[in-house]
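Single-structure report; data block below.
One protein chain is absent from this view; the other protein chains keep their places.
Which chain is which? They are A and B, in the order written, and residues in each are numbered from 1.
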Amino acid sequence: MQTPFLRAVYGIALKDLQAELRSRELLSLMLIFALLSLLIFSFALELDRIAREESISGVLWVTVAFASIIGLNRSLTLEREQGSLDAMLIAPIQRAAIFVGKLVGNFLFALIVGALLIPIAALLYNLPALSLWLIGALVLGTLGLSSVGTLLATMTAQTRTRESLLPIVMLPLALPIVLTAVRATTGILSGQPSGDWLAWLQLLAFVDAVYFAACFVMFEFVVEA
Amino acid sequence: MNIAPNLSLSDVALEQPERVRIGVPRLLVALSALTLIGIGFGLYMALGFAKTDANQGEVQRIFYLHMPAFIGAFVAFACTTFGGFMYLRTRQTKWDSLALAGVEVGLALAAVNLVTGMIWARPIWNTWWTWDPRLTLEAIMMLTYAAYLVLRASIGNAQTRRRFAAVYGMLAIILVIMVILISRVKPDTIHPTVFGPSSQQARGTFELDASAGMSAALGVNMLVWAVLVPITLIWHRIRLNNLIERLNWLKARLAER
Partner (left out) sequence: MATLAPSQTAQPALKPAAPLIALEGVTKTFDLLPVLRNLTLHIGRGDFWALLGANGSGKSTLLRLIAGLGQAEGGTIRVGGWQLPREAARVRAQLGLVSHKLLLYENLTARENLRFFSRLYNLRGGAAEARIEALLARVGLARRADDPVRTFSRGMAQRLSIARALLHNPAILLLDEPYSGLDQAAAALLDALLGEAHAEGRTILMVTHEIERAARLPSHVAILARGAIAFVCPREAIPDAAWLAARYAEVTS
């Protein structure tokens, strides 16, 4: 009698995209924050050319991480506000389908913000041309952030301190993602041979896989009432 | 049509905590005494018995406390993960008490590890702190478990708090293991590795000389700080937690009257 896994995932992800297409709430919040963050960093760090090349990937990933925290908070608060998380919980679908469905939306929003951010940063900081590897690093990094983020935001949306708690619990866990993504991105941007940074990308993929599997399995424990 | 008789509290099967002994168990007293003696003996082994390191001098002796404290912290955090896992399976409060005790004891031992490391690093590396992978691991581990405590504090419902804490405890250990793996795969660290090969950049490396009593000093302190201290402290903390739960239950009953 259960709804097939992928159909439930499709339904939930489609719902998030439709709602976002109508309100543009999440993406505008995330994008404006990301742009402000880039701007603040460029003033705060007074970057010269050399320093820019070395720190730009750090600036990028910190910005993407914080922007996705903003998006995750909003996405899961929306589910709690009208009790619609309950509506999904009483539907004949697997708990993990809710996790993957929400993950798809959150991942796409983070990816869009990252993808818009890179060309803007390239302009502002006079970066070298874009590469496909950069997109790869972006996909892997945002996927990892969204995996832990979706689980943790579902958790913090049910607590007293809500939005303010997510960065506290998420940033430590995001460290291996940000660390490996920054190292890989630095390597890609500074035009080093792929042998120097490919291992970081592989480590990032490994971290993603571990986090996704753990969150996939444990999600049912954060939504039982 | 029927009207049920008014219920009195005695009919109510409350979530009563298991019976708690108010007095301290004898075994715990003995264990505490053993631990205290062990700490003293360990200090003697580290400060007196072991010969002074030829290169680093007296400051090397801090290692006998530094490394066992880290292992002890890891043991305590492993208890947190195990407790959380068992809680999710059995939903028995005692496993959650173990998890909470593990975090607090682990944080204390990690702090010992951190402070001793900094004291050693000042003369050897000429700095209190450096952003080295090993040190970053230490910092991120302490912050993660601090976040665990913050998470617990912000959940009102007890069942939800235990459930979320269990999930977070498991994610935290996954994080710690992954950071350790990353720092081993990419060893650009200046931190010496006493067991196994140190990295090229490692500064302040030393050899443990068994004939100089160094291995014995480490062994004793390892037994004390990685086994006795965590177990004793966790036991005390669980006992304290049981008493608190019992007290809360009694208060709730009083409020009902």
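Criterion: a residue touches a chain if its C-beta (ideal position, glycine included) is under 8 Å from a C-beta of that chain, and two chains touch if they have at least 3 such contacts.
What you are looking at is a predicted structure, and each value in this text was computed from that prediction instead of being measured.
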Residue, one of A:23, A:126, A:164 or A:194, that touches the chain absent here: A:23
Option touching the unshown chain, where A:44, A:90 or A:132 are the choices: A:90
Hidden partner chain, residues of chain B it touches: 1-4, 6-7, 11-15, 156-159, 248-249, 252, 255-256
Residues of chain A in contact with the chain not shown: 1-4, 7-8, 10-12, 14-15, 18-20, 22-23, 25, 78, 81-84, 86-93, 224-225
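Keep this in mind: only the chains that are shown with their structure count from here on.
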Approximate Å spacing (C-alpha centroids) for the pair chain A, chain B: 31
Parts of chain A lying in touch with chain B, wherever the complex brings them together: 148, 151, 155-156, 158-161, 165, 168-169, 172-173, 175-176, 179-180, 199-200, 203, 207, 210-211, 214-215, 218, 221-222, 224
Contact footprint of chain A on chain B as seen in their complex: 88, 136, 140, 143-144, 147, 150-151, 154-156, 160, 163-164, 166-168, 170-172, 174-175, 178-179, 182, 185-186
